[in-house]
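Following this message is one structure expressed as structure tokens.
The other protein chains are all here in position, but one chain of the complex has been omitted.
What follows is subunit A.
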């Protein structure tokens, strides 16, 4: 229990510390609007990529449809908050987006999760494309023109807090009965079935939870940027999230954080390079993959409980 408490307090200190640091930066003017934008983008990317890493890294399902669930959250928020521009409206909208995304994930997941690897990737990509095409053709979503003048109800603290909450939820899910079942299926589905684990049920659970966090990310995206269009949620967006997950290390949440921040820094630093930016960005990715194919952190996770135990063992030996 004490070990749990120590670890919990350490994480809380990091989360509060990060918040204070950004707050001081904003108050003293070190973090201007430009940097704040970049930070919020990083935060939203973390929310999205943590959910995707749960699906890809921990449950071992190669999904390329994350942007589709993000779109559901974004549009639900845009439509509801335009009619109810209050913080309450924003959270109701977010909840609605999450619920719709869960339903969509169930509809997509039940038939497709029996597929493996490349086949699943193509099927989820198709599902996300269907979501995008539907949005493109509905009146309520304003078609291909997209929606603008979305009330700005998500500030950087909202994004920061929700980033912490979704990460805690997903990491706690992983370190539990559910997470172990999900990882067992990833490592060997036949063996997992032989010990009484229903593969469909647990794969679906991870997929749905990942989709729900994608909706939260989409909701924040819509409210912070105030304009969205169907083209924001195409296959390239799913792939850029996949890049964060792969770059950080498939199966490492710490890696996802590091990768999202590193890519955010590269992206921001290259703003002045114009078209050369994408070339340098791509080159950085290629080099990283050549020299560190398992991602920046592999499967390493930052953990306070484990470190303490290692230190205790070292002390006792």
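Simple rule for what comes next: a contact is a pair of C-beta atoms (placed from the backbone, for glycine too) under 8 Å apart; a residue touches a chain by one contact, two chains touch by 3 or more; residues count from 1.
In this section, contacts and distances are computed from a predicted model.
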**Report entry** Name under which UniProt lists the unshown chain, selected from "L-cysteine S-thiosulfotransferase subunit SoxA", "Ubiquinone biosynthesis protein UbiU", "Spore germination GerAC" or "ABC transporter ATP-binding protein"
**Finding:** "ABC transporter ATP-binding protein"
Report task. Consider the whole complex, including the chain that is not shown, and state which of A:15, A:35, A:84 or A:184 touches that chain. Result -> A:184
Query raised in the report: For the chain left off this view, which of A:32, A:155 or A:172 is in contact with it?
Result: A:172
Report summary line: Among the options A:27, A:88 or A:195, the absent chain makes contact with A:195
Report summary line: Across the whole complex, the chain not displayed is touched by subunit A residues 1, 4, 8, 168-169, 172-173, 176-178, 180-181, 183-184, 186-188, 190-199, 251, 299
